[in-house]
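Sharing a structure, written as structure tokens. Questions coming.
All protein chains but one are shown in place.
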Amino acid sequence: MGISLQTFSTASEAQAALGVSGARYMGGGTLVVRAVNEGDLLFSTIVRTTDPALSAIGTSDAGVRIGASVTMSMVLAHPGLSYLAPAARAVGGPAVRNMATVGGNLFAPAPYGDFTVALLALDAKVSISGSGEMALEAFLQERDSLGASALVTSVTFAAPTPDSFRFLKVSRVHPKGAAVLTIAADIREEAGSVVQARIALGCMADRAIRAHAAEVALVGRPRTKEGIAPALTAALEGIAPPTDAIASAWYRREVLPVHLGRLLLS
Amino acid sequence: MAVKRGRGVAAVNYPTGMNLGGDPTQALVHSTPTGSFMVTLSSVDLGQGLKQIMAQICAETIGVPTESVTVDTADTDTGPHCMGTFASRGTHRAGNAVIQAAREARQVMLEVAAEELEVNASDLDTDGSGNIHVKGAPSRSISIFDTALAAHFKHGRSISGRGMFLVPRSYPETETGAMKPSTCYAHACTVAEVEVDEETGEVVVLSVKNVFEIGRALNPKMVEQQLIGGSWMGISHALYETTEPYYPDREHGARDYNEYLMPGPGDLAETEIAVLERPSGDGPFGAKGPGEMCANPQIPAVANAIFDAVGVRVDTLPITPERVLRALRQRDAGATA
Amino acid sequence: MAKISVQFTLNGSERAEFVESGTTLLAALRDKMDDTSPKGGCHQGACGACTVMIDGELRLSCLTLAETCNGAQIRTTAGLANGEVLHPLQRAFEDAFAAQCGFCTPGMIMAAAALLERNPNPDRADVVEAISGNVCRCTGYEPIIQAVLLAARANSTSAA
Partner (left out) sequence: MKLSKNYFADERTDDFTEIGQPRPRSDIRGHVTGRTAYFADRTFPGLLHLKMVRSPHHHARIRGIDTSEAEKHPGVARIITAKDVPQNLYTILILIHVGPEDEHVLAEDKVRWKGEAVVAVLAETARAAEEAAAKVKVDYEVLPAVLSIEDALKPDAPIVNEHHGRNYYLYDSGECRKVRFGDVEKGFAQADHILEESYSSGPIEHAPLETSGCIVTPEANGRFTCYTNTQAMFFTLDNASIILQMPGHKLHMVGGTVGGGFGGKVDVTIEPVAILAAKLTGRPVSFIYSREEEMQVSSPRAAERIVIKDGVMKDGRIVARQVTAYIDAGAYSRHSPYGAQKSAAHFPGPYTISNVAIDSYCVYTNRTPSSAMRGFGVTIGDFALEVQTDKLARLIGMDPLEFRFINAYRDGDMKAHRQPTEGAALIECMQEASVIAGWPVSERFMKMSSRTREG
């Protein structure tokens, strides 16, 4: 059978090609080519697009749009996305960051997908070729049932206010290591108390999730040791951390409140 | 953050070689017509630098510069038998074989030179830079280049030698276990300093101070390489490595370098190394095998330092944050009970 | 099986070959173009031994399909030296005894080269970050970090 690569100049053509059985979309190749190398026989056609729209980053007052083919290095290099730099730097080493894409990261299973955790805390929306926009949180829940022909073209979100966005990746190995857990939070404060909170967690399920209960528990309270205490407890609600080679479910659950507390108080 | 510091010590020894099965290595040495030397082995260079060390050993023994010695190895058509590169035996076993072969070759070389200079071979010495001279009379000399040419084309001599190092097999005595499992022993002592995060169980190794006694540092820079790398591997074993993190459960075993945990370049302990040399009676120039030992003392030293820091013992390797945290929980439960 | 033509510049030389579709750049370089300096340590993108530069950017050749490189400028460690004159990084790796088995060395040197081209005066943290995608099992990394810093110092001295 062998493998064949099909390259299209537009996303819509690529999306059409994905309708064929045995086709898989390739972003930067870090997931798909590895699968080929490891003898994954579930696909035999690789589809990609060189559509420049997918490699574009747009920042305006209306919001931020990052094309699905934008790499982590491109995010790092963009002066308007400095708040996302820690999340982009959390992905792989320099060579991987030159390849790994924002779109691909949305499909990375735990303990990977650190950038997606950041996007989730920014309440990003995902644009899918031919079927419009959906909230990232919903996308993550449904991504496995969207079908092979769903082609993500971009993510959009409103930029956080200065200093409202926080990101933490805990790994065993530094500076590059798979995550024990990842936390991103967009915390808005007024007059000494939290008025809006979005917290996203990586490695607390098989994919990134929102910590809604913790967000609720944080609003209206000061960002102090006592103030955040209910949120730290609430963060454990609804999590189902995986056990893998990096850490056990038990350990991830035990240290989540510790790291969340440190991030919120930093 | 509740971060505590502690330090721990460990001292170890390590046997050179594996003579429970007999432990042989052979070497051949010969000169080319123009006085370069070839060492032929079947021993394997794994990156520890066996080729370079054998060249230095041969050069020292014959009395020539290392650059003039080529080591041809890891080929069963040309190289005589070697048990293998393991058990810290490469330098010691192959080195001894090379010395024996090189001595024999040197003797032939001096005999040829003696005929050329019309003196006794026992009156000759090498100057280490390619010449043979009469002891006490440096002007009466002949180059090794000319000596080799004369051997090949005039005297019909082969400047060559055979070397064999064999530690005879030791059979353990059934009842007492009396045995001679190895020859000389290398030694080490490590002091490790750690920081333990009591809330997460994370351990940072701040520093390791390693002292190694290795018989003889045949090439100090290469010794240093191996000792630094070994020290890193010891820390890695202590805190990170396993193919089966939930042994004996076989699930979740590492499949790649992301899942198989080892300290990255951002996790390095400040590493200090001191080397002592107590030459072994049977080692090449007194050398022992430090290749394995150098990764051992860090493991218990780190474990002991963790205890010193937070008062808990983790007696299972690797000492992961999870194991430390569980032990801390147990400690705290015990304290309140 | 379908053969695809690939054509790119490898260390300054125009190269063209037919490869099977789905062939990685690593396999194309090693099996078709006699450049075995990139090593296949994992084929998973997790060890860095296959690291090369494509159009000036660091990439993993094991995760790059050869046919996506048409028209590209590819550089490997085999092309770093200028004849007998070593690249400063190569010299520094020699001087600092920064290689043992040598298998990670070509990838490590490419990662370091990408750093120095962007940042001629890196500090230790920059070097650590730059080589973070490259695994070494022998050296414990410290000699490698020292070698890269040494090369950077040598560069700045020679430029002064």
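Lettered A, B and C in written order, each chain numbered from 1.
Heads up, the rule we're going with is that a residue touches a chain if its C-beta (ideal position, glycine included) is under 8 Å from a C-beta of that chain, and two chains touch if they have at least 3 such contacts.
Everything numeric in this text was worked out from a predicted model, so none of it was measured.
Put simply, the missing chain touches A, B, C once the whole complex is considered. Among the residues B:Glu111, B:Asp197 or B:Glu213, only B:Glu213 touches the chain that is left out of the figure.
Although one chain is not drawn, its touching partners on subunit B can still be listed: residues 7-15, 18, 20-22, 42, 44-47, 49, 51-52, 55-57, 59-60, 65-66, 71, 73-77, 79, 81-87, 128, 169, 172-182, 184-185, 187-191, 209, 211-213, 215-224, 227-228, 230, 233, 237-238, 241-245, 247-250, 253-257, 259-260, 262, 272-281, 285-286, 291-293, 295-297, 299-301, 303-304, 307, 313, 315-318. Seen across the whole complex, the unshown chain contacts subunit C at 1, 20, 22, 30-31, 35-44, 46-47, 49, 76-78, 80-81, 86, 89-91, 93-94, 97, 99-106, 109, 135-138.
Subunit A meets the missing chain through residues 1-3, 36, 38-39, 41.
One rule holds in what follows: only the chains that are shown with their structure count from here on.
Once CA atoms are averaged chain by chain and compared with the all-protein CA average, the nearest chain turns out to be C.
Mean C-alpha positions place subunit A and subunit B at a centre distance of 47 Å.
The set of subunit C residues touching two or more other chains comprises 44, 128-129, 131-132. Each of residues 174-176 in subunit A touches at least two other chains. Those residues of subunit A that touch subunit C in the complex are listed here as 2-5, 7, 26, 28-30, 33-34, 36-38, 46, 48, 73, 89, 92-96, 98-99, 174-176. Residue ranges of subunit A in contact with subunit B, taken from their complex: 172-178, 180, 243-248, 250-251, 254-255, 258-259, 262.
Against subunit C, in their complex, subunit B makes its touches with residues 46-49, 221-222, 224-226, 228-233, 255-258, 262, 264-266, 268, 271.
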